[in-house]
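One protein chain is absent from this view; the other protein chains keep their places.
Letters A, B and C name the chains as they come in the text, with residue numbers starting at 1 for each one.
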Amino acid sequence: MAAIDTPVQLKAVAAPGQPDVTPELEQLYQGFERELLVPLWTEIGDLMPAHPRSRAVPHLWKWDNLVRLADEAGHLVPVGRGGERRAIALANPSLGGRPFATPTLWAAIQYLMPGEDAPEHRHTQHAFRFVVEGSGVWTVVGGDAVPMNRGDFLPQAGWNWHAHHNASDRPMAWIDGLDIPLQYVTEAQFFEFGRDEISDAERITPRYSRSERIWGHPGLRPVGVAHTTPGSPLLAYKWEHTNRALADQLELEKQGYAGTVEPGHAAVRYSNPHDGSDVLPTIRAEFHRVARGAETTPVCETGSSVYQVFDGSGTVTVGEVSWSVTRGDLFVVPSWQAFSVRSEAGSSDSDSGALDLFRFCDAPVFEALQLNRTQIDK
Amino acid sequence: MAAIDTPVQLKAVAAPGQPDVTPELEQLYQGFERELLVPLWTEIGDLMPAHPRSRAVPHLWKWDNLVRLADEAGHLVPVGRGGERRAIALANPSLGGRPFATPTLWAAIQYLMPGEDAPEHRHTQHAFRFVVEGSGVWTVVGGDAVPMNRGDFLPQAGWNWHAHHNASDRPMAWIDGLDIPLQYVTEAQFFEFGRDEISDAERITPRYSRSERIWGHPGLRPVGVAHTTPGSPLLAYKWEHTNRALADQLELEKQGYAGTVEPGHAAVRYSNPHDGSDVLPTIRAEFHRVARGAETTPVCETGSSVYQVFDGSGTVTVGEVSWSVTRGDLFVVPSWQAFSVRSEAGSSDSDSGALDLFRFCDAPVFEALQLNRTQIDK
Amino acid sequence: MAAIDTPVQLKAVAAPGQPDVTPELEQLYQGFERELLVPLWTEIGDLMPAHPRSRAVPHLWKWDNLVRLADEAGHLVPVGRGGERRAIALANPSLGGRPFATPTLWAAIQYLMPGEDAPEHRHTQHAFRFVVEGSGVWTVVGGDAVPMNRGDFLPQAGWNWHAHHNASDRPMAWIDGLDIPLQYVTEAQFFEFGRDEISDAERITPRYSRSERIWGHPGLRPVGVAHTTPGSPLLAYKWEHTNRALADQLELEKQGYAGTVEPGHAAVRYSNPHDGSDVLPTIRAEFHRVARGAETTPVCETGSSVYQVFDGSGTVTVGEVSWSVTRGDLFVVPSWQAFSVRSEAGSSDSDSGALDLFRFCDAPVFEALQLNRTQIDK
Partner (left out) sequence: MAAIDTPVQLKAVAAPGQPDVTPELEQLYQGFERELLVPLWTEIGDLMPAHPRSRAVPHLWKWDNLVRLADEAGHLVPVGRGGERRAIALANPSLGGRPFATPTLWAAIQYLMPGEDAPEHRHTQHAFRFVVEGSGVWTVVGGDAVPMNRGDFLPQAGWNWHAHHNASDRPMAWIDGLDIPLQYVTEAQFFEFGRDEISDAERITPRYSRSERIWGHPGLRPVGVAHTTPGSPLLAYKWEHTNRALADQLELEKQGYAGTVEPGHAAVRYSNPHDGSDVLPTIRAEFHRVARGAETTPVCETGSSVYQVFDGSGTVTVGEVSWSVTRGDLFVVPSWQAFSVRSEAGSSDSDSGALDLFRFCDAPVFEALQLNRTQIDK
C-alpha cells in the first residue's frame, strides 16, 4: 500500500475568482488540510481548462541515438526472467521522468541479440511491435511463431502469452507500443510469468503465422474458428499489403477518385478483421503516406499520438515546435496540439519520395468513453 | 505548455533481475538520461505488477466534518464566476494532495446558501449529484429545473449547460461525483462559461423535471423525442423508486425468489432508459441495501469506488482496514482491494435497520476498454 | 414434406417490355416449365415494384362482433391440450383466407371463461397480450403470475413457458399479437407442450408480478439478476404508467416544451428496460393519444401495423379508405399505405375526449434488416 507521504497543502492567495485572504479563510484551509479536502475554486483552472492543455510536451527522439544505446545495452544487459525484455522507453520530458511517451502511451525500442530469447509472459497491457528495419526475430504468441520484417505491424492484445526469439546472426531492433501508462493510472494491470524457455517446436521460422493463414485473407473469415477475446486475431499486418493499399489510394486520387484523406495524403488504419474495430481496445495504429511535396492540414485531436518515420524525410510541426525528421525518428503529439507534416522531396531517399509515417494513438479510449473531438484548421 | 522540470534520473542498483552494476552500465544509464529514455527492466515491478496495486489508499471521511467545514466556507467563500462552485473535494491521502478521491474519481461536498445561485457552465466532465440530506436546491440542466431531495440521484452527462439555485431559506449540502481525475490524466477536458444569471423562468420549483415527465415512466420511451447525446436523458432518479426497488428485492428473497445479489443484499444500478447502459459513459452509480445483520461477500474489482452511507450503520472493510460508518460518511475502495460490509442492527436508526449505501465507480471505463475483472472470495 | 402440386406455368404474352411471342419463345417457356424455372422479365413488375404494394388490404373489425363470437365460442369450444387456446384471429381479406392480419402479424381475440385454464406451452413465436376491457385473468410466465387489467400490455418473448388462468367469475377477452405469419414464411417455428395443469402455487393473484418488482422501477436495474434471453424481462406495462406518460407529454406541449410527436399527438413506445430496444425482437408496440379535435399527419412506413382503439372515437384513414372507429375496434395498416387519424370530440365518452390507440407493428424486423423507410406527407 502506498505511503501517505503527500498530505494536502493549501495556501490562500489573492487572485481573481478567489475568496479574500483573511485569517478566517486561512483557518478554513487548515481545516481542509486536516480533513484531506481540497476546494474546487483553487484548482478549477488546472482541472477544468477551456480545452486540453497537455502535461506532455512535443518531443523528438532520433533513431540513431536509440539504436546506438540499445546496442550498448545489448552488450551490457542480459535478457531474462525478472527484467523480461531489453526494452528502452521514451520518457516525455515533462512527465516526471517516468517512461511515458505520453500520458497514456508507452513507446520503446526493443533489442534482441543473435540467438537470444526473451522469456514468455503475459499481461493485461495491450501491445504491438512495429519494424522500421531489420529482420530475423520471431514473436511467438500463444505458440504461433510470427515473423517480423521491415514494415510489418504485429498487434498483440492483452493476456496473450508471448515470447521472442532471434533466429538470425545479427541483432534486431524494433519498437514496442503499449498502453502501460493508461493501465498504470487506471490501475488495471495483471501480469503472469510463462515458461522460461520456448520449445524447439516453436523455434520455427515460417513465412506466415497461423493467424495470417486463418484471418489474413481479405474479406474472408473462417467458419470453423471462433474469436472471443479482445483485440485482433490477426497477429501480423505485412508491409506488402500496407504499401499496396497506400499506393492504391494515391493512384485513385490521381485518377480523380476518392481514396485519400486529403490531396497527397494516403492513410490506412490497421483493423480487426473480426469486427472492423481498432486492432487493440486501447490503441489505434495507422500508416500515413504523404506524397512528395505534399503537406497535411493541421489537426487538433483529443488524445495523444506517437509517430515513427518509416521512410522519406520532411518537416513535422506539433503546436509551436517544428522538426526535420528522417527514417526511424520518433516523436510525440500531445492532446489537442495541432499536428501537420510536410514531405520534403529533396532529401528523400525512398523510391517514391513520399514521407511514410507509422502512427499509434489512444483514440479508441476516447471513442469508447465518448470523449473524442477533432478540429481541423482549414 | 508544461515546463521540463523533471528530467530522467536513473540509478544503477544491485538487485535480482537487474544487470550487474559496472562503470559501463552507469555510463549507459547516463546516456539514457541524456536521451530521455528509461529502461523497462528497472521499472517493470512498478508498472506491471502481478495484480493492481493502487496508488490510492482506503480512507474514510466523516460527514459531520465535511458539513461543518462546508458551512464555514458558506460564510467565507462566495459562489460566482471563476470559482464556479462551492465544492470541496476529497483528496486521497496518497495521491499527492490532489483533489482526487481515487485515481479516476472526484467526490466533493457542494454547499449552497439560502437564495444563492451557482452560475451556468458546461464541461466535458461527466457529473452527478446525490443528496444524503436536505432539500431546497434545484439544478437547472439545459433549462430544465430538477429538484433535489434526500435520496435523489441526478446524473448530468458532459457538455450539458447547468446551474444551481437554492430556493429555500436554509443552506443545502449534497455530493458531486465527477470523472475529473480521469479526464485530467487522459487530457480530454473542455469547459465553457454560460450565462451568469439564470432567468426567473428557470427559477421555478416543479415537483418533476421535464426529463422525468418524458423519460421517467418505467419501460416507456417517448416516440416524439430523440436522444442523441451521451449519458442518460433522465435527469433525476427519485428516492421513492430506489427505495421501492430495494424493498421489492428483499421481499422477493424472503418469498424464495431471485432478486438480490446475495442473501440480505439488495442492489440497483441507475441506468440510462435510452439503452439500458450506465447513466454516464465513465461513471456507474448504484444503491446497495444490506439488511439488518447481513454481511456481504468480499469482492475485488478492477477500478475504484466511492461510497456514501445513506442510512443505517455498520462496519466496512477495505483491504486490511475496517471502519464503523454512519449516515453521510464517505469512503473509497481502491482498485483490487477486497471490499465487504456488515450491517449492524444495534446502532441503526433507520426503519428497516438496513445499512443503505450509495456507490459510484469507474466500472464503465473498464468495461468499455475490456479491462474489467472481478474476484469473489467465497 | 409439401406435395409438388403447383408446377411452374408460364404463358408468353404480348406486352411492353416482354419479348415477341413466337413459337420459339413458347417452346423456350415450355423448357422453363419442365426445368422448374421462371424468368425475371415476366415477374419483375410484381416482385420489384417502385414501392411496396401490399398484398394485404386495410380492414376494420368491430369489437362488438368479435366479443359476441368469442363468447359463443366460449360455450361451444373447450380450451385444452391440442387446440391450446380459445383464440380467434383476424384474417386479412386478401391474404388467402389465412389467419394473418397482415403478411407478418397475427392478431386475435382470446377468451377465457370463469375458472378456466389454458394449458402451458412455449413457442418461438413472440407474443403479447393487450387488455381493452375486463380483468380477472392471470398469465403465468415461467411461474410468474402476471395480472391483466384494462390498459395493461404484457409482452412475452418466444420460448417462455406460459399458461393462463381466469380467477374470476366472469369471462374475460383480450387481444393476442404474435409474429406467427413472419415465422411461418421464414420457417423458424418451434413449439413444445408444457404441463397440462398449472399448480395451485401459481394460481395466485398478486397485484404485481415478480418481473415488475425486479424490472419495473424507472431507470433502475437489478444488480443481482442477469437477463440473457431475447425480449423484455418486464412482463407487464401497467396502464397507470402509460396513461401518465401520455398525459405528461400533452401537458409539456401545452407548456411550450418538446414531448409529443406532433401537436395534439402523444405517443410512447413500450421498451425493454434491459437495453432500451423494442419489447420483442420482431414486434414493436406503442400507445398513441390524439387529443380532442387533433389530427395526425399522414405517414407511409414500410411494414404493417395493427391498431386497437382503446378509448374515444374518431376517423381513421388508411390509403383511400376511411372508417369511424370506437372502443375496441381493430384495424390494419398495410405496408406503405398512408395512415392518419382524427380524434372526434363530439362522440367521445372518455374523460379527456382524446382518441387512445394501441398499436403494434413489425418495425423491428425492418430496422434489424435495414429495410425501414418512412415518408411523412407534410
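For this structure, a couple of remarks:
Assume contacts are C-beta pairs under 8 Å (C-beta built on N, C-alpha and C of every residue); 3 or more make two chains touch, one makes a residue touch a chain.
Everything numeric here is computed off the predicted structure, so don't read it as measured data.
Partner chains of the missing chain, restricted to those shown and counted over the full complex, are A, C.
For the options C:R55, C:R150 or C:R292, the residue in contact with the chain missing from this view is C:R55. Mapped onto chain A, the footprint of the missing chain covers residues 210, 213-225, 232, 234, 237, 241-242, 244-245, 248-249, 251-252, 257-262, 265-276, 279, 286, 288.
Where chain C meets the omitted chain, the residues involved are 1-9, 16-19, 22, 24-25, 28, 31-32, 35-41, 43-44, 47-57, 59, 61, 65-66, 69, 72-73, 76-78, 80-99, 103-104, 108, 123-125, 158, 180, 182-192, 230, 281-282, 302-304, 319-320, 334-336, 362, 364-366, 368-371, 373.
Just so it is clear, only the chains that are shown with their structure count from here on.
The set of chains in contact with chain B as well as chain C is empty. If each chain is reduced to the centroid of its CA atoms, chain B and chain C end up 44 Å from each other. Separation between the centroids of chain A and chain C, computed from CA atoms only, is 53 Å.
In whole angstrom, the spacing between the mean C-alpha positions of chain A and chain B is 30. For chain A, residues touching at least two other chains: there are none.
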